[in-house]
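All protein chains of the complex are present and in place, except for one that has been dropped.
Chain lettering (A, B and C) follows the sequence in which the chains are written, and residue indices restart at 1 in each chain.
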Amino acid sequence: MTVRELTYAQAIQEALAQAMDADPDVFLMGEDIGVYGGAFQVTGDLVQRYGEERVMDAPISELGQAGVAVGAALAGCKPVLEFQFSDFATLAMEQIVNQAAKLRFMLGGKVNVPLVMRLPAGSGTGAAAQHSQSLEAWFAHVPGLKVVQPSTPADAKGMLLAAIDDPDPVMVFEHKLLYKMKGEVPEHPYRVPIGKAHVAREGRHVTVVATAIMVHRALEAADTLATEGIEAEVIDLRSLRPIDTDTIVRSVQKTTRLACVYEGVKSLGIGAEISARIAESEAFDYLDAPIMRLGGAEAPIPYNPTLEKAAVPQVPDIVTGLRNLVSGRI
Amino acid sequence: MTVRELTYAQAIQEALAQAMDADPDVFLMGEDIGVYGGAFQVTGDLVQRYGEERVMDAPISELGQAGVAVGAALAGCKPVLEFQFSDFATLAMEQIVNQAAKLRFMLGGKVNVPLVMRLPAGSGTGAAAQHSQSLEAWFAHVPGLKVVQPSTPADAKGMLLAAIDDPDPVMVFEHKLLYKMKGEVPEHPYRVPIGKAHVAREGRHVTVVATAIMVHRALEAADTLATEGIEAEVIDLRSLRPIDTDTIVRSVQKTTRLACVYEGVKSLGIGAEISARIAESEAFDYLDAPIMRLGGAEAPIPYNPTLEKAAVPQVPDIVTGLRNLVSGRI
Amino acid sequence: MNAFGSIKPNARPFYQKHSSEELLQALRRMYLIRRFEEGAEEAYMRGLIHGTMHLSIGQEASAVGATMALRRSDYITSTHRGHGHCIGKGADPKLMFAEFFGKEEGYCRGRGGSMHIADVASGNLGANGIVGGGLPIAVGAALAIRKKKRDDVAVCFFGDGASNEGAFHESLNMASLWKLPVIFVCENNKYGMSVSTERSMAVANVADRAAAYKMPGIIVDGNSIADVAEAVAEAAARARRGDGPSLVECKTYRTRGHSRSDRNRYRSKEEIEDWKARDPIPRFEAELRAYGVAGEAALTAIRESAEAEIAAAIEFARNGTDPNPADLIRDVHSPRAA
Partner (left out) sequence: MNAFGSIKPNARPFYQKHSSEELLQALRRMYLIRRFEEGAEEAYMRGLIHGTMHLSIGQEASAVGATMALRRSDYITSTHRGHGHCIGKGADPKLMFAEFFGKEEGYCRGRGGSMHIADVASGNLGANGIVGGGLPIAVGAALAIRKKKRDDVAVCFFGDGASNEGAFHESLNMASLWKLPVIFVCENNKYGMSVSTERSMAVANVADRAAAYKMPGIIVDGNSIADVAEAVAEAAARARRGDGPSLVECKTYRTRGHSRSDRNRYRSKEEIEDWKARDPIPRFEAELRAYGVAGEAALTAIRESAEAEIAAAIEFARNGTDPNPADLIRDVHSPRAA
């Protein structure tokens, strides 16, 4: 088993290529994914290798593209649709939510919609309020969808391949700041199961559930806290629907404290759901402190870089938050 | 001050008429709100009284309508936009979320978008998965929007008038099963402030935070439980963004138990946010039991009436849930 | 050929091309649709069915005419007013009624109801509760057809009102750009709920929009099954040849209200009566007689057999199995999925 270093973007590209190699029904659609290589260079030169019929540049018609993908999926294809920015999924909510997510159910289980959507998300690029949103919590609220947020190159590949295998619609949120991150990635096509969280670091004083880029910030914060004798257990949630509640419950029973760190707006972001699941679970009685949420500010993402950073949790915020949580000062 | 019995639909219609009487900039737009009187007969004969220029039937173009309303609001009007079913807001998410909600912020506070959206929501009418959703939690996740869910005719009128006064965009979710509900409504134009919860029933054993039709089901459940000596305090949340956390915290400090009852899908529904707010608040230490959520099933709304009922909390579910919560059997 | 005689040589292509069996089967389907909807309406009024429903009474010619040109492996996407399309494409009214009654035997096992009936086996990808929702789905099905090198087509039914949705624009543009085998069949019944085309469209005809997509835009009498079938057959042939999509606008009318809650305030009694006089069923019957395809006895037999089938279907549906609430979330995901 060969393992190399790849960037997150390269890992995704490799998954797309392997999926297309393995199954002629897989095709890609999106804006500027052909000769341009994708706004974030994820598809790169795939169009040269697979041709324009399998790497389809589409007109700027997000609702239509999503509907075309649903129709193609119903008729036996396996489309992988790239939204250029996850913000533009706002234009396609009808097809994603009313059609893709519900068709199987509405039709009494008689059809599948094997549709994968890839959505670059998150702030940090100075692209301001309409190009920096973290909307994954919306989709995690919708039965019929699966929603994943891989945080490493290896997961990006493995979860995308799992998503393409899946007979139901899966949304893959990719954090823009991770595209250039490098990590070890096995060469063969492998699957990372959807619905399983990953304990990225073990610890005994506090459980931190984090998503996407916040996993890395939480790990960095945990390093700092370790020098103070605070051992944080960092769980990479990976899948927002379904949620791997068991892994979190077990961890909280051990650590007795829980913090959720996520980039989406704090209110009704994924941390709300994690908190509520623990507060209603058998872990409740183990809790020695309130459940902390570090989420995005209650504001759109601003353009100014200092404000932009202030709008989402940064490493020092996490360090301070966890320190206070463990020492009972919140 | 004259007070009469009106239905919830009549109360809304009265608010619309009074707002149009008071301010020539107010106008209504939507599908079939003119001569048809609205799919739920809310606008009724307003077109006869105010003319087609102020009660505008629009083509079936939800995204366009929302954008037109945003533009008119920017240019000094006060549009009140009716979505025929809240499900169709999926087509207008772009304008609602990227434009209406963010324009003031993105423009550094230099503009207002005084736009009101009315959205009939909820299940119980046998209209199946695409006409029965409760999507309010999505919008409660979006900074820049205000989101209310009146549960009585009096609140429907007073909150709608407050929404029309508001310089920022407000979404008013109206439960379809409430339209025919009667209640006392003062005749003069009055405001019910946005952002304030209402203690609909006092009690000392358990706090129940409920929204829309669930307020009535919770009150009915509370009546039953009262005969068993369990006194539930029922809080009508009324406003989902902003949330009146203080009222809930105070209640939980008194009762030491919390249940959230809502129709939207349980995961990432409004109950998740209420639960998380209490779990991170000063009320946490008062909690004598896990926080319970009774929300919609993790499924689209089915057509079959028995299944449809099973998909959202009913009175017996609430009775059982609260009884178990109070007796520690959860 | 049929029992009554051979088809007259002066008949229009529709009558030349289709066998008597096919023509009589078409008439029978029109009757099935009519009786199906009358039966559904009655069941609804008697409180046996809940929810809402959108009847297409008066529009049977466009539903059956358009689907006559199709093979079983061709696809259709349908609308909230989709009973006719469904029966036209070959669905079994028994299983449709079972769906209306919310039974496990129904096409959607009682989960979908009138607005979501689909019969994928006969190529019907589903009615749709979202106006315009089926437009891009049909384009996607056509894309799949092309990718799989099949020579099938996808027929997309939609209303005049739906043509004001952005989805219409995006779908027609992509279909034409990529020369996909789609036929956009607009059933223009003059109203989107209460709003007339004059009050919702800047142009007079939906077909006037076709040129913006470099696509033929054909207007036909939607109450003439021959007109509809000939236009759709031609468009389907064009699509199968790889020459791309067409838009066929069928001018028709629904004589019932938009849905159960309609008080018909936006149109006159005269208008309704006027269109009732153009009922597509007697009109087709007259042609069948005139062209010598069937006599009175044959027509009566068809009508009665359709009525019997519908009565039996209702009976079947009423005796169906109620879903078990414990199965509520069963169909959200596929079994083998995560």
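Here is the rule we use: a residue touches a chain if its C-beta (ideal position, glycine included) is under 8 Å from a C-beta of that chain, and two chains touch if they have at least 3 such contacts.
Since we're looking at a predicted model, the values are computed, not measured.
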item: Omitted chain's touching partners, listed by label; value: A, B, C
item: Chain not shown: contacting residue from B:Val3, B:Ala22 or B:Val111; value: B:Val111
item: Option touching the unshown chain, where C:Met215, C:Ala231, C:Ile281 or C:Ala313 are the choices; value: C:Met215
item: Touch with the omitted chain, as defined above, among B:Glu14, B:Asp168 or B:Glu263; value: B:Asp168
item: Sole residue of C:Thr67, C:Asn128, C:Asn164 or C:Asn223 that reaches the chain not shown, by the stated touch rule; value: C:Asn164
item: Chain not shown, touching residues in chain A; value: 31-32, 34-37, 39, 57-64, 87-88, 91, 125-131, 297-300, 302-307, 310-311
item: Where the missing chain touches chain B, by residue; value: 25, 27, 53, 58-59, 61, 63-77, 79, 94-95, 98-99, 103-112, 143-144, 146, 162, 166-168, 193-195, 242
item: Where the missing chain touches chain C, by residue; value: 164-170, 172-173, 176-177, 199-203, 208-209, 211-215
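Going forward, only the chains that are shown with their structure count from here on.
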item: Taking each chain's C-alpha mean as its centre, the one farthest from chain C; value: A
item: Mean-CA-position distance for chain B and chain A (Å); value: 30
item: Distance from chain C to chain B - Cα centre to Cα centre, in angstrom; value: 37
item: Interface hub residues of chain A, defined as touching at least two other chains; value: 63, 94, 98, 105-106, 143-144
item: Residues within chain C bordering two or more other chains; value: 108, 110-112, 116, 128-130, 133, 166, 329, 332
